[in-house]
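Removed from the display is one protein chain of the complex; every other protein chain stays in position.
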Amino acid sequence: MTDSAVSDPHFWRAGAISTTVVMLAVLAILTVNSLGAIEAGGSHVPPYTVINHKIGYGPALDSNTEVPTIGGQELLFGTRYTPKEAHTIIRRGKLVIQSRACMDCHTFFGNGAYYAPDLTKAWLDPEWKIWKTMTQSKTRAQAMKRFLMHPERYPTWGRRMPNLQLSAKEAEAVVAYLKWMSSVDANGFPAHFGHIEKND
Amino acid sequence: MYDSQRLALKYFTGAITLFGVMIIAGLLAAYYYIDPQILYNVFDFSTAKILHIDVLIIWLLMGFFGAVYWFLPEELGQETVGLGVAKVAFYVLCAAVVVVALVFIFVQYGKSGEFSLWFINQGRKYVEAPRWASLGITAVVLVFMYNVIGTALKAKKITGIVAVLIVDLVPLFGLYLISLPAITNMSVDLYWWWWLVHMWVEATWEVLIGCIMALALMQLLGTSRRIVETWLYIEVALVLGTGILGLGHHYFWIGTPKYWLSIGGLFSAFEPLPLLGMVVHAVYDSGVHRMKATNRPAFYWVMAEAFGNFIGAGVWGFMMTLPQINLFSHGTQWTVSHGHFAFWGAYGCGVIAVVYLALQKSRSVSYMNGTAWKWSFTLLNVGLVGMAGALLVAGMAQAFYERAIGGSTLQAFIQAQSSPWFMQGMYARFGFGILFAVGYVILVYNLLTIGRREPVGAAAVAPT
Partner (left out) sequence: MSSVELLKTAGLLGVLVLFGGGYGVLYAVGRLRGQQRWLSGGYACYGVQVLIAAALVATSPLAVGWKALIVFSVLAYLAIPPVTWRYLERTHHDEDEIYDS
């Protein structure tokens, strides 16, 4: 009878256990590092008070992707949010997004459903210029708020967003959430945001 | 027949029923792409989609539970411990699924606040079920763990397969707890959410279906325990060796550091390699054990599992896993194509195979064959491959027009969704979805009737 290791289940059991343990250990180390980077105020994710600032998107210094830029003061709904107020409105925004299951039509950082557009950079979308006129709003934030409260009044195209009964406070919270989200460094996602490929 | 096996048959009934609910919800969700005006403000796309993907998870879980309840007592030579509680858990699970579905359909959403999260909709993909139901599912999984561990303890026996199963159940339960919290920071939310989704379908579920297939192959082909155990350990080593850090392919774009692009891309590029080994193994089994396979539908569905897994998860996945490609394909119908093909190949086919195996035993059929199963096998697989192909065309068009050319804005999205390639993909997907649905109807008819008339013995039907 052969006693070769490779035919012995115990050899492979040891292999399975050791492989799993090593991989989990590496994952644990990377998790600690990543969580530090992605907490609000970390290296990749700005604090919630970023909603008091102008947010843009420009070329990164060290790679050929783009990164969010955080500029001077640009108030949201005419309010300068303290850290506590910013946290409150952002938290409410996330609760709206969850309670209305926005992720089951839209995507956030590309995660969710694909029936409606990705919202990662929605705050920076050039379309809001037109929407300010359509919704008779002075600011982008107001246009977004009016749209969210009555999407049936402002049909997009064949697919329309349903009315999810958002209160004024809830709509403002979602707008704040989208503004904050657009400031997160998503390693260049979505691709070439705002740039149309030139045909040479 | 053990009582545990009677419970298994109940779980299989629940699983196949929910499979049908999933198809109905899927056809509806697909139809919105063709006629977006239907049911506007009455029944949104999001509700159809929630039903489709949540029922997917539940029907597969029920299939897994049924498979374990079926094989466990024979494996350990001991009736499953705690069946009284297990039966209650089954009915509680069914009732919870019905209540959650009815709330999704008729209430749909509530105000932002804890009440909505607890009782209506948590709004996180695949785990939208309200918290009370999440806790209920957690309790059912705990009962399941108690049944498995308790039986091993009472039998004073543990086999390699059962040991792997028990160890696997710990993360299966633990990871599900991630469905409970509401995390404000979307990057952090998605970081943990992917631990649940990826480590379920690309890790713990892979190990679980591996254990089930090991048990099934011993019965289907008479393969020796030593062989299936050896290969189970090899599979666990390879799948977890590539899949644990392959989790990183979900961390490209959610705000995490750039090293995930390299790590995730590297490890997930290796993920097809063990699947290639499985395909070779499947061909080996089909040839070497061919004469011993007395259950033709189960045999074919096991083959479909190996090939479907390789193509749906391996080929399709590799196309889109490198970050340079994924930047464009992420969050498009390309993803949907991969998801449909991979879930079907990795899990759907396996559950159906086990159901046929169980029915052969429960109806005392010495040689299981027939015509109807061939029709359902063909239609389901052609339907699925057709859907995946149509979605691939639509997804590539979307990545091309919306992301690569259009600059990923709202206008770019609208233009891509309206493009002819995309729209034709949507029509084709719906058509193949109808084929799939017809295949399902025949499957149900076949499962209800196969082996029930005269015993299908070797004399009555010549082996093909």
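Lettered A and B in written order, each chain numbered from 1.
We adopt the following convention: a contact is a pair of C-beta atoms (placed from the backbone, for glycine too) under 8 Å apart; a residue touches a chain by one contact, two chains touch by 3 or more.
These numbers come from a predicted model, not from an experiment.
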Contacting the left-out chain in the complete assembly, out of B:Ala269, B:Met423 or B:Ala437: B:Ala269
Per the touch definition above, residue among B:Met1, B:Ala95, B:Val315 or B:Leu448 touching the missing chain: B:Val315
Per the touch definition above, residue among B:Val188, B:Ile405 or B:Met426 touching the missing chain: B:Ile405
Chain B residues touching the omitted chain (full complex): 224, 226-227, 230-231, 262, 265-266, 269-270, 272-273, 276-277, 279-281, 283-284, 287-288, 310-311, 314-316, 318-320, 322, 324-325, 327-329, 396, 399-401, 404-405
Positions on chain A where the hidden chain makes contact: 1-2, 4, 6-7, 197
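By our rule, only the chains that are shown with their structure count from here on.
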Chain centre separation in whole Å, for chain B relative to chain A (CA means): 28
Residues of chain B defined as touching chain A within the complex: 32-33, 36-37, 40-41, 44-47, 49-50, 109-113, 116-117, 120-125, 128, 160, 182-191, 226, 229-230, 233-234, 236-237, 240-241, 244-245, 247-248, 251-261, 263, 327-328, 330-333, 335-336, 403-414, 417-418
Touch list for chain A against partner chain B, complex: 7-9, 12-13, 15-16, 19-20, 23-24, 26-27, 30-31, 33-35, 37-40, 43-45, 87, 90-92, 94-105, 107-115, 117-118, 120-122, 125-127, 152, 156-160, 162-165, 167, 170, 173, 181, 184-197
